[in-house]
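Missing here is one protein chain; the remaining ones are kept as they sit in the complex.
Chain IDs A, B and C follow the sequence of writing; residue 1 opens each chain.
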């Protein structure tokens, strides 16, 4: 944790707190509209699909699939030490999509990474209060 | 100079250099359009009156008159130590208008300051290269 | 019915800055803009003074000031690299509506030089793309720290030039507070909403803390949180909503300057021009207005604007509020929500003007904000004026009730 030298999110206390609270316990909490029953990501005060304000949080599976990816050969700050590293958009099992830096892949060999590969979430403690989600390829 | 604790201008080297060069020598240099012969302030790459690009610099009298003023009872940074102080727009003898912090006035007594009062320019050395113009009431 | 705007406008000239690419000697975004505008006008054979509309993602207000022009249409839409196509789209709509005949879409961006100039700027340590001349020679160096410290100079000059008094302007704050007491959502509604809330007197204003002489604390607007929205719909659709329409009979905008260095007359704003434009479009005049929503960032803003909108003679702006004329129950209600002075003002107050004008003219001024009796006026027309910058830019609307 003292070693975490990458940008740390500063959670918005008005809308996103349940996500960060879940992250501390290693759980992926997602928002779902109780009106149309669809999951959306990122968290909002109303549903982007039906514009209802009835949002509930639930514990998701923490599983998903790579939608697309890139390999960053150039970077800044704490990430500069990590090049090359892969970033990816993750299709969540429950619906919608998150962004991440991918783990469990060979970024030196971009073509070896497979769109559609199964990934699981894990959390890194970045500081006392903040656990940053990452996704790891598990197959 | 080491004591100068107020914001220091970072002169734009493309357009305004003649002004700052003059300031170092205690001279007020002003831009004048050679096409319509009018002085303009602030410096430009074209004349705001006739849009000619023929601009010359000349040494002005350094004299002017108060157009309007205010007294700052609240301030920040280096200026916080100086409250109350008067700021003013100065009508230049040669035409157009500059802004300044006024000297030679009793800012504790705002009504004592007179619109139309005659002022002269002086320059404070702010750092090795930068001399900041101020105006002082002289009558 | 709207007609297809296709071919209602054309691009008539195009030009670049003197140099483009990797400019080794360096440049600024502003210089690139100005060179390009100078060159495009020269190619087309016009003076920059003929430009009526300015479209730019950055420096738009500065461009107009720098060139000494007073545009009737300003669009600063900045959504990335496609902004310029959108500017053409927007300019076409403005031209098609007859608001302007000649517009410039301008671009200046020192993508290369700005890297070299990192850490430099208008002030030492300024950073980013640097160097607006007005900032270099304007307030920052001399201890001006924000809107109050700028606007105060206008009030000094108004008192000098027109013989007005602090008391005259303080009365604007007093009348505005009266309206706030009829609006339970107003921050200064009462002692229940705020320790300093409830009715005030001219003496209270004069006795309040001096922030920038001659502006006391109660001459100055609040700084609050605020969200607001209005829906605007075509005439064809306007009556198809649960809510009723308030018509946009006239609209205009104008800029006189950006920095106060370039404000010729410190007691006049471009509301004169934007108001004239709005009245002309509406085919109405100040005498046809039954109420006003006037930007009151400061008492001096409201006072001067009243003159510009033709609601009082020149130099007598504060008289609009005198003798209860603009107060609840008065002949000409002004700032019926309690104003930026006593209702709410988040920094940019213009939305609050729109919302209250809509509510007054749609007859929802009371229940729309859970108001007390007495806030709803009988006005069927309103003049609405917003002021931005350092008394720099104005937008004026003439709105009318649905009849």
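Just so we're on the same page, contacts are C-beta pairs under 8 Å (C-beta built on N, C-alpha and C of every residue); 3 or more make two chains touch, one makes a residue touch a chain.
Computed from a predicted structure; not experimentally measured.
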Displayed chains contacted by the hidden chain, counting the whole assembly: A, C
Option from C:149, C:312, C:327 or C:344 whose C-beta touches the chain left out: C:344
Touching residue (missing chain; options C:57, C:171 or C:319): C:57
Positions on subunit A where the hidden chain makes contact: 6-16, 41-46, 48-49, 51, 53, 67-76, 79, 82, 84-85, 87-89, 97-101, 110, 115, 127, 132
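Just so we're on the same page, only the chains that are shown with their structure count from here on.
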Chain contact graph, described as a line, ring, star, complete graph or other shape: other
Distance from the mean Cα position of subunit B to that of subunit A, given in whole angstrom: 54
Chain centre separation (subunit A, subunit C; CA means) in Å: 42
